[in-house]
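Here the complex is missing a single protein chain, while all its other protein chains stay put.
Going in written order, the chains are labelled A, B and C, and every chain counts its residues from 1.
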Amino acid sequence: MKITSPNRYSVILGNLGNTCDRFLPTGYKEARPKREMLREAASIPGIEGVELVGTWDIREDNAEEVKTWLKEDNLSCVSIIPDLFSQKRWGLGSLSAKDPAIRQQALDETRSVARIARHLGCPLINLWLGQDGYDYPLTADYRKQRTDLMEGIRQVAGEFPDLRFALEYKPKEPRTHSFHARAADTLLMALETECPNVGVCIDVGHAFVAGENVAEAAVILQHHGEKLFHMHFNDNYRSWDDDMIVGSLHVVEYFELLFWLAETGYAGWYSMDQYPYREDGAAAVRESVAFLRSVERLLTQDVIAEMRELIAVGDPTATTRWMREILFERPRP
Amino acid sequence: MKITSPNRYSVILGNLGNTCDRFLPTGYKEARPKREMLREAASIPGIEGVELVGTWDIREDNAEEVKTWLKEDNLSCVSIIPDLFSQKRWGLGSLSAKDPAIRQQALDETRSVARIARHLGCPLINLWLGQDGYDYPLTADYRKQRTDLMEGIRQVAGEFPDLRFALEYKPKEPRTHSFHARAADTLLMALETECPNVGVCIDVGHAFVAGENVAEAAVILQHHGEKLFHMHFNDNYRSWDDDMIVGSLHVVEYFELLFWLAETGYAGWYSMDQYPYREDGAAAVRESVAFLRSVERLLTQDVIAEMRELIAVGDPTATTRWMREILFERPRP
Amino acid sequence: MKITSPNRYSVILGNLGNTCDRFLPTGYKEARPKREMLREAASIPGIEGVELVGTWDIREDNAEEVKTWLKEDNLSCVSIIPDLFSQKRWGLGSLSAKDPAIRQQALDETRSVARIARHLGCPLINLWLGQDGYDYPLTADYRKQRTDLMEGIRQVAGEFPDLRFALEYKPKEPRTHSFHARAADTLLMALETECPNVGVCIDVGHAFVAGENVAEAAVILQHHGEKLFHMHFNDNYRSWDDDMIVGSLHVVEYFELLFWLAETGYAGWYSMDQYPYREDGAAAVRESVAFLRSVERLLTQDVIAEMRELIAVGDPTATTRWMREILFERPRP
Partner (left out) sequence: MKITSPNRYSVILGNLGNTCDRFLPTGYKEARPKREMLREAASIPGIEGVELVGTWDIREDNAEEVKTWLKEDNLSCVSIIPDLFSQKRWGLGSLSAKDPAIRQQALDETRSVARIARHLGCPLINLWLGQDGYDYPLTADYRKQRTDLMEGIRQVAGEFPDLRFALEYKPKEPRTHSFHARAADTLLMALETECPNVGVCIDVGHAFVAGENVAEAAVILQHHGEKLFHMHFNDNYRSWDDDMIVGSLHVVEYFELLFWLAETGYAGWYSMDQYPYREDGAAAVRESVAFLRSVERLLTQDVIAEMRELIAVGDPTATTRWMREILFERPRP
């Protein structure tokens, strides 16, 4: 007896490709053909969709071809992530850049991706604006740049009312401070656009780094008009976006998160967003999905009812005992 | 040539009293008569106001007497902080407690403090709801308890439209998670009350612990309807609310903060909120005020203009050079 | 088939008493008679020993009585923790205080506890020197004070060669910086004393706050002459010593830790050191022990062999899959 309809799992395509860092920019692995990566994504148990990054994975000139591939592999295009972060020109920001010409280019790039999304039937643009922020004190105009950012989002969201725009927050990296840093400040900006099609994407690891309780962040977003539009899953040690396998470190937190996602009616995809620097990418994604499904399988209606009762009572010793029984004592299905 | 009108400095009275922690609950110092503490506050150069904590410092039964003392010492009562955190009954929360009887008591306590504030001519209630949060996963009902909290605030703010209510956020302590944890989530709740007299208090140290850039937090609050109602000053190592002397660790950040407070028209008090565990309280507060005034003195109109230009340009090497010149090279006034 | 001989569990007696913090110094609970607390400790399944704090729990004048009680309850006295942290006189340090008279008092206090330990047949003095550290830059003489500290430990350890002295490290609280801050710096000082009876105590939560991998810390200590003398167990969110129920947050890490404790021949007690601010103390300790025993039960010789193989191979996807199978798929015993 599952909680509601089954969750749907997807993966950001790049998870299956090469990985690099500032010390080894050519990568720990090798670049691979996109066609092969898509096929591999489709082969991971549970994966039904992919997220694509603009420029890297999809452009206006290859959109038709990618559409065919997706169809062949029976994969949904869950979101497209405009590349507003991995080109020199975005180094000082995209939609919030001080240079108006760059802001214009960022708008155009986002529009291009939105057109591709329409063409693919992809319903969501995931805006991770990693370069939009600052590094040093007294170098950013918080007032003007945040307003520019908001207005850029409002502009493009207004032009594509049939698409949803999810703002993905992250406290830092590649800048020491992002403008979209935490759930609530990002929600505030989403609300400020007054566009019903602008919401927020929670990346679980980013929320850990932000010091948030990710389940509470989800509740806050859903409370303010069901603004949780998208979810990225991974794991880390809470101090940095390590982008590790889901559940490799946090277990209890994922029980709580999956409970509240169901409870607040989150209906989006459960999308894997990892960075398996040294591991086999497909194996890492497979484990992440398997972990989430293992938790999901345990969350029967009876168990959900128990969780509601624990939350209503709020006794940590009772909750901890229950969690221990679930993990160590109850017979396995 | 000062930035605008001079800033006004105040102190939370308890800064001058005994201090304790969980290992030494009887305190590192001795309890002192309130009358003496007030007189000492008044003697600190620059201090013109005090913040009082309900129950500890002021109750309906001594309000008249305290009013007389304040007048004798020529001190303004800048805010009153209801004691919704230092009694056994609030251990599991006050306005967000699961027990409705406790929520009722918390409302009544806040009303009592609001009446005292009116009597004293104190314009602001500072709501630090330290016990309103949770400790363990799966023990809090984020949805219901956050709504209860919002409604409690709305209720009492509606009853006292002549007073302002500042919600002071802090990520943790005494709970591992506070409901009012960061600037933006607290602002969201303030806005949700739809009461124009509900805003936010930034405690600089709490913002550091939250991983925020405190100047940006101030800008966000002011941007959304001038919702920065109050400021608490102290310093720490960014991982915990060490409540140290202002400027003992952070220097550059205070330049940026004072700039933006002026720039966004913050008109409230600059209030010291420290916890000098082992130091002489008055000396610690004196140093904090002296540090802030030292920065303030440097922020002439010319310097402000330079800062605006640095921010407009946004070159970290230029900003750093400027800061170095200010600290090490320019002749002292 | 258990790993070796069963682990032995104990608890710090104070876990079952009142709890307080700087906001509620009179406590969230009530003070309780020591006799009752001991009896309760003995009643917790698995608990066979207690740790006592000098002054609080045991003094020369009640040592005989406490000895009788322990015998009645069939409890071992696992360690005594000298009270070098909860009196005004230690506010600026004990064995490292700048004032030589305080250093002398700290030596005398430690000697007194050592004599009591001998009397009780307690083999270990746990030195948690929480006040020995500093708060602000440019206030501590790292060179002299660290040497004073080392010499104080050497002195008393030399006088009681029949007892073991475990130095318990913690990065901060009550000072912003402790001299015994991390595993390796504390080990360095233990080695510097050249006393074979001086070693280190790992408090798992302190290690998390220090950013350590606690299993690696244990390996390092054991590698340098089996210097892991004692273990304190609890859990936290990695940023502060929340002193929560063991396993309430970290699960995987405890599997790794228990593996390496066995692997490196740790033969000491598994002692609970929590601070159940708002929970029933006995219930919180019971859950902690139950969690550790749940992990312990799974660590059969076969499972240990699997873990050794995983570690030898070092493939994160294999380790994660294994952990998921253990937690979610293998039949429960």
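The rule is simple: a residue touches a chain if its C-beta (ideal position, glycine included) is under 8 Å from a C-beta of that chain, and two chains touch if they have at least 3 such contacts.
Since the structure is predicted, the reported quantities are computational estimates derived from the model, not experimental observations.
From the options C:Asp21, C:Glu40, C:Asp57 or C:Asp135, the residue with contact to the unseen chain in the full assembly is C:Asp135. Which of A:Ile153, A:Leu167 or A:Leu249 touches the hidden chain is settled by the complete complex: it is A:Leu249. Where chain C meets the chain that is not shown, the touching residues are 92, 98, 134-143, 146-147, 171, 177, 181-185, 187-188, 210-213, 215-216, 219-220, 223-224, 252-253, 255-256, 259-260, 263-264, 307, 310-312, 314-316, 319-320, 322-323.
Although one chain is not displayed, its contacts with chain A can still be listed: residues 19-28, 85-88, 91-92, 130, 135-137, 172-174, 176, 236-237, 239-240, 242, 244-245, 248-249, 275, 277-278.
Listed for chain B, the residues touching the missing chain in the whole complex are 211, 237-239, 244-245, 247-249, 251-253, 278-280, 283-284, 286-287, 290-291, 294-295, 297-298, 315-317, 319-321, 323-324, 327-332.
Everything that follows uses one rule, which is that only the chains that are shown with their structure count from here on.
For chain C, the chain whose average C-alpha position is most distant is A.
Averaged C-alpha coordinates give centres for chain B and chain C that are 36 Å from one another.
In chain B, the residues that touch at least two other chains are 92, 135-137.
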